[in-house]
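So that we are looking at the same thing, I have put the structure below in structure tokens.
Only a single protein chain was left out; the remaining protein chains are all shown in position.
To keep things simple, chains are lettered A and B as they appear, and every chain counts its residues starting from 1.
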Amino acid sequence: MQNEQTPLMQLKDINMHFKKPGLQLGSKNIHVLKDVNLDIYPGEIVAVIGESGCGKTTLGKIITGLFRPTSGEIWFDGKKVSGLFDKKINSYAQIQFIQQDSYAALNPVRTIYQSLYAPIKTMHRKWKKSQIDERIEELMSLIGLQPSEQFLTKYPHQLSGGQRQRILMARAISLDPKLIVADEPVSMIDVSLRLSLLNLMKELNAKLNMSFVYISHDLSTTRYIASSGRVCVMYLGEIVESGNIGDVIQTPRHPYTRALIQAVPIPDPRFKGEGKLPLKSMGVGSLESRTQGCAFEERCLYSCEKCFGSVKYVQTETASVLCNNLEAVPSHPIYKTD
Amino acid sequence: MTENIVTIRNVSIDYPLRKYTLRAVTNLSMDIKRGKITALVGESGSGKTTLSSSLIRCISEPGKVAEGEIVFYDTTDEGEKEIRVNELSEKEIRQFRWAKISMVFQAAQSALNPVMTVRQQLYETMTEHGLTLSKEQMEERCKELLGYVQLDSERVLNSYPHELSGGMKQRVMIAFALLLDPQLVILDEPTTALDVITQSYIFQLLKKINEEKHISMLLMTHDISVVARFADYIGVMYGGRLMEYGTVDEVFEKRRHPYTEGLIGATPSIIGDIGQMKPIEGSPPNLLDMPSGCVFHPRCPYCQEACMQEEPQTYQLQGGATCKCHLRRE
Partner (left out) sequence: MEKTKNKSAFLTKTLEIFKKIGRGIKIFFTKMYSNKKSAIGFSIILLYVIVAIVGPLLFPYDSTVNTANKYLAPSLEHPFGTDWMGLDVFRQVISGTSSVLQVAFFTAFLSIALGTVLGILSGYVGGWVDRVIMTIVNIFLSVPSFPVYLMMAALFTIETPITMALMISIFSWAGLCRAIRVQVISLKESDFIQICRVMNMSTGHIIFKEIMPNLFSYIAVNFVLILRGSILASVGIMLVGLASYNPTDWGVIIQAARMRGLMNVNNVIIMLYPLVAILIFQIAALMLSQGLDETINPRLKVL
């Protein structure tokens, strides 16, 4: 149904290289993102899943315009924006960013009020103070921090992690963006508070029709927030599998996704998992040893000689999978649900 | 052999601050079963780290055990001996630590010395604890242990910590913890900073150590899913108190305490109905301003008159399980 709309943002063949720090001889650039294609539709929640170092945060920063990709095109709202990047997207402040560490994301020497006031003032130069105050009040009630005076006069270190994370959300929506990138927004929050934050994000998504890109390593929270949305599984800078999140979690097709989902513990002792993960070794792949072929080959149980050539996406019934030997990968669900 | 390796009886731990005293753990009693994996679950500020540090008397300054006693049942070839951790002298506690109870820390990064190779650090730990081994014996012991945690010992021994990946560092930490053949290993959030797949491997390894070497384990975590998969016993902590204790299967099935129920219900999972998950309302208690009565009552959906006034006692239930709730729901 979403495919009938035009995408809000399109990433086409994004590549990103980082220079390795240091001056050693023979050091080469690290290929952090490889041919990433991603469409984000208005009002959608897209989840990006991956282990640390898979390039998901880099992708988030490219979407928000903090990084400029080495190659590739970015289209936003029907306009090509690569090239003159920061200005074109961000002068409308249409893409906002929620960071993982709520403490580092707020200036420690400024009050919450100051942190919320400045961006609104920058965006709406003509607004009077009373107008901005009204807007802040409205935001505070949206994120459920009431009475607002109790929080606005405080400094970041005087609030709890959950409260700070809510403030970050208020700041992100304060400029009415069309797209919000949330990078691990709940990973540093206590378990009992996580769900209410995720609920808040879901609510904002529905109420304000903002698209969300939810970046995380945690499949369980991702499934909760993007319950009907899409998920992209990343491995060493590539999207290895993408599709509807329900389908991907129930019947993952890429060998990496299968291992990942088996490794996720379930809060129910009746599901202890199969024990051994379908992987060759405990070793972790590295970006530096990237070859022509499949990046997952060295850990994959189902690798064959086909995997050394360039890898192509295969369209299955439910997902798009980056694998040359998909016939050999089992296709039964990981957990049988009644 | 006793069934318990450690018994904690009515322990309270205080942090005297400049203006007031902060009670991190209040009147807590608990058993740690020999040869099993016992998990302590709690959010930040629940007192689980403080409690476990008290087992090896490593509570960060200025905290101290104000009341209660902690007994460690030491089994050696000569038989069994009770060790009262609080009564040990400074010298005795140094010998006790690591040799009887060792610990795997959350941040392997900062627990390892960045300017020493893994070999130097392993050697140092052995000599520090008065192990009189020859160089060859030490080398052999290191290789055996690193092999046991599935590391390439040749490579790892000569490495500095920054040359190892997160998962490898954590395995080195486990090898450290096993170095002196302890009877109990405390695992403080051992996989928080690691990826899901690495986490799964680490826990498989820990389970193997538990089964093959019969080392008891005390796992502290905030992640109840990990507990469901790997632990045998579970203690749920909240506001410095032990709310519920029992076998994992029983606690997850019966969910006697409203907090346990809330915690399980608030943990997203990759299976099951999303609609049934719901957050616990309110926020964790402020240790300096604890609610009256049951510490959980402001967030409890079943809260009654009595809960607000009187702190519930810890009810002993069948099979050694306990529950600290007025309602005693079965």
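One rule holds for everything that comes next: a contact is a pair of C-beta atoms (placed from the backbone, for glycine too) under 8 Å apart; a residue touches a chain by one contact, two chains touch by 3 or more.
In this text the structure is predicted, and so the values were computed from the model without any measurement.
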Write out, one label after another, the shown chains that touch the chain missing from the document. A
Touch assignment to the omitted chain, from A:Lys19, A:Lys129, A:His157 or A:Lys312, lands on A:His157
Candidate in contact with the missing chain, chosen from A:Leu66, A:Leu208, A:Val314 or A:Ala328: A:Leu66
Which listed residue (A:Pro119, A:Gly246, A:Pro278 or A:Pro330) would be found touching the missing chain in the intact complex? A:Pro119
Which of these, A:Gln96, A:Thr221, A:Ser242 or A:Asn325, touches the one chain of the complex that we don't see? A:Gln96
Quickly run down the residues of chain A that touch the omitted chain. 64-66, 86, 90-91, 93, 95-97, 99, 101, 104-110, 114-115, 118-119, 122-123, 155, 157, 171, 175
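To be clear about the criterion, only the chains that are shown with their structure count from here on.
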How about chain A: which of its residues touch chain B in the complex? 51-52, 160, 162, 190-196, 198-199, 217-221, 223-224, 227, 249, 259-269, 271-273, 275-277, 279, 282, 284, 335, 337
Taking the complex as given, what residues does chain B use to touch chain A? 43-44, 150, 165-167, 195-201, 204, 222-226, 228-230, 248-249, 252, 262-264, 266-272, 274, 277-281, 283-284, 299
